[in-house]
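After this line comes subunit A, so read on.
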Amino acid sequence: MLVNQFLILAAALFSLGVYGLLVRRNIVLILLSVELMLNAVNINLVAFESMIRSADATGQIFTIFIITVAAAEVGIGLAIVLMIFRNRRSADVSDLNLMRW
Partner candidate 1 sequence: MEWFDTWGLTLIVFLPLAGALLLGLLPRDNEDALKGTALVVTLAAFGLSLLMITQYDFGGGSYNTYQFEVNETWIGAINSNYHIGVDGISLPLLVLSTFVMVLSVIYSWNHWEEPYNPKGFLILMLILATGMNGTFVALDLVLFFIFFEVVLLPMYFMIGIWGDRTPRKIPGFSREIETRLYASIKFFLFTLFGSAFMLLGFLALYFRSGEFGDRTFDIIQLTELGGMGAFTGTFAFLVFGAMFLGFAVKVPMWPLHTWLPDAHTAAPTVGSVLLAAILLKLGSYAFIRISIPILPEEAASWAPAIAILAVIGIIYGSLACLAQTDMKRLIAFSSVGHMGFVMLGIATMTDIGINAAIIGMVAHGLITGLLFFLAGSMSHRYHTREMARLGGNMKLMPIMGGILAFTAMASLGLPGLAGFWGEFMALVGSYNPLDGLPLGVFRTSMVLGAIGTVLTAGYMLYMLQKVNLGEPKEEWLDKEFHDVDRFEMTAWVPLIILIVIIGFYPRIVFESTTDTVVSLVDTVFGSEITASLNSGG
Partner candidate 2 sequence: MGAFSDLLLIAAEEAEHAEIHAGDGGWWADTAGIMLILPFVAYLLIIFFGKRLKYQGGEFAVGALAINLLWATVLFVMNMTGGVLDQTTFEIARIGSDLVFELGWVVDGLSIMMYFLVNFVGLLVFIYALGYMEGDVRVANFFASFSIFAGAMLVLVGAPNLIQLIVGWEGVGLASYLLIGHYWEDMDNVKAGNKAFMTNKVADVGLILGAILLGLAIGDFDFGHLSEAAVAGNVELNAVALTGGFLLFFGAMGKSAQFPLHIWLPDAMAGPTPVSALMHAATMVTAGIYLMARVFPLFQNMAQDARPWMIAIGAITLFAIGLLALVANDIKKVLAYSTVSQLGYMMTAVAAGGYTAGLFHLFTHAFFKALLFLGAGSVIHAVHSNDMKDMGGLRKYMPTTYWTFIVGSLALAGIFPLAGFWSKDEILATLGHEGYTTVMWIAIAGAFVTAFYMTRAVALTFFGEYKGHGKPHESGKLMARPLIGLAIPSIFVGVLNIPGVDWPGIGNFTEWLGVRVVAMGDYHPESVDFGLAAVGLAAALLGIVVGWMIWGADRKTQEERDSFAVPVLYPLLRQKYYIDHAALGIVGATTGPLARFVDWTNTYIIDGIVNGVGALTRGLGTFVYGILDQRGVDGIFNGLSAVADSAGSGLRKLQTGRIQQYAASFVAGAIVLAVVFVLVS
């Protein structure tokens, strides 16, 4: 069973997500990066599960929960995006820096 490849994939995805989160200016894209990271985690879990084969498929269960929550997160995120867009007609995070000391 080749778990490691999956893990590497997941790690790669995760890093990509991080990178995107760090360099993207558009909030929507940032949200997507987050999705990437969460899904990387999912891959992790599934891969492990396939290795461990626990009695009640804990890994999958966990994954399902994460997917659900992720959806919710994105929902929230989009709501925020809308709010911001309403206020300033842009979804660019780089000009969100009023509160610097």
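Definition applied: a contact is a pair of C-beta atoms (placed from the backbone, for glycine too) under 8 Å apart; a residue touches a chain by one contact, two chains touch by 3 or more; residues count from 1.
Per the selection procedure, all candidates are chains of the complex that A comes from, given by their letters.
All figures in this text were calculated on a predicted structure; none of them were measured in a lab.
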Subunit A in this complex - touching candidate among 1 or 2: 2
Candidate 2 contact footprint on subunit A (complex, rising order): 18, 21-23, 25, 92-97, 100-101
